[in-house]
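So the structure is just underneath, and the comments pick up after that.
With one protein chain removed, the remaining protein chains of the complex are shown where they sit.
Entry: chain A
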Amino acid sequence: PPIVLFYVEFERKCRSHVSLLCCHASCFGDEDNAGQFFSSGHTNNWAVLVCTSRFWFNYRHVANTLSVYRSVKRLGIPDSHIVLMLADDMACNHRNPKPATVFSHKNMELNVYGDDVEVDYRGYEVTVENFLRVLTGRLPPSTPRSKRLLSDDRSNILIYLTGHGGNGFLKFQDSEEISNVELADAFEQMWQKRRYNELLFIIDTCQGASMYERFYSPNLMALASSQVGEDSLSHQPDLAIGVHLMDRYTFYLLEFLEDIHPASKTNMNDLFKVCPKSQCVSTPGHRTDLFLRDPGSVLITDFFGSVRKVEITMETINLTDPINPVNGELQIRKYSYVDQLPVSEIIHQKPKQKDWHPPDGFILGLWTLILLVFFKLYGMKHLKHIF
């Protein structure tokens, strides 16, 4: 039966503006809407959220990443467009007094782990190599879709890194580092392969500003929690859990993001003001010289939220008849369940047929030597007795 399909166009700038678009007519209906449709620049949103620290005392880094994950999911980016990498498991860690929870506020006010979380890379999989492969898209062919960053040239990507870092490097899992040069080169590869439209890079580590010093690709905006030579500090410990729960910069960032909803108009200049020196003790920094648009015109939801572009059409499509599965000829033979422990069969099992390999050089040489010695000693006349 024919089915009428409806697509709904949802404008970013106006609340909910529904307009009809006729596929075969050349007019768009409203010139204004068409102009706004094409000026935003991006059609989909992705997020790559990485926590690089292992061990229980680095609980706060996992809480940082999960709080950004929570905000990003709340503002509309679906799980299929988020690549979440957590280097260690804090929620089900045996030292966690409240299993399956990760809190961001003391007195256990806010559980950022939640009930609906999908971690794509976890534990030992969070390595520098995997991170760079996710960014550049050079993954082995059998990698599942949930572990890939399938962005295109109209994607806005948010990248958030947290962990322990220093001047020019970020430590992954206590055993390796990624340097700012490698990161800048990875972004350049992404630019050359047209894997992003605009990219927002946020880093919350000690001396975080050193990580974006070397960027040179266009359309990158970067934020860091501290300048070179400064340490990023943690916020507050919880006495029941026994560790520090969040870092200061991400704590105030989470507070800021909790006030954002999918239709809000706050722009990047407000984001740069998050966590001044009085609250953060370190000086947050940002870099916008590589970004083409003015930061004041960039909405927070351009990176943290998700854009859905839909169109209404009145065209109808006729569905074809369903394919009826062909029932094969009825099998006459009877099936049965297999014996789970057939003792007599096992005892009398023939040894597994090993694959036949041709004899290797040593065996051939040994036999040649034996035959030569034999015929030297006894002469050739004995050949006919053998064959």
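Going forward, contacts are C-beta pairs under 8 Å (C-beta built on N, C-alpha and C of every residue); 3 or more make two chains touch, one makes a residue touch a chain; residues count from 1.
In the analysis below, contacts and distances are computed from a predicted model.
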{"item": "Omitted chain, identified by the protein name its UniProt record gives, among \"Phosphatidylinositol glycan anchor biosynthesis, class T\", \"Globin domain-containing protein\", \"TRUB2 synthase\" or \"AP complex subunit sigma\"", "value": "\"Phosphatidylinositol glycan anchor biosynthesis, class T\""}
{"item": "Identified contact with the non-displayed chain, of A:Leu239, A:Leu292 or A:Ile347", "value": "A:Ile347"}
{"item": "Options A:Lys147, A:Arg214 or A:Arg293, residue touching the unrepresented chain", "value": "A:Lys147"}
{"item": "Residue touching the undisplayed chain, where the options are A:Asp116, A:Asp321 or A:Asp360", "value": "A:Asp116"}
{"item": "Sites on chain A contacted by the missing partner chain, in the whole complex", "value": "54-55, 89, 91-92, 98-101, 113-120, 122-125, 140, 142-147, 173-175, 322-323, 325-326, 328, 330-343, 346-347, 349, 352, 355"}
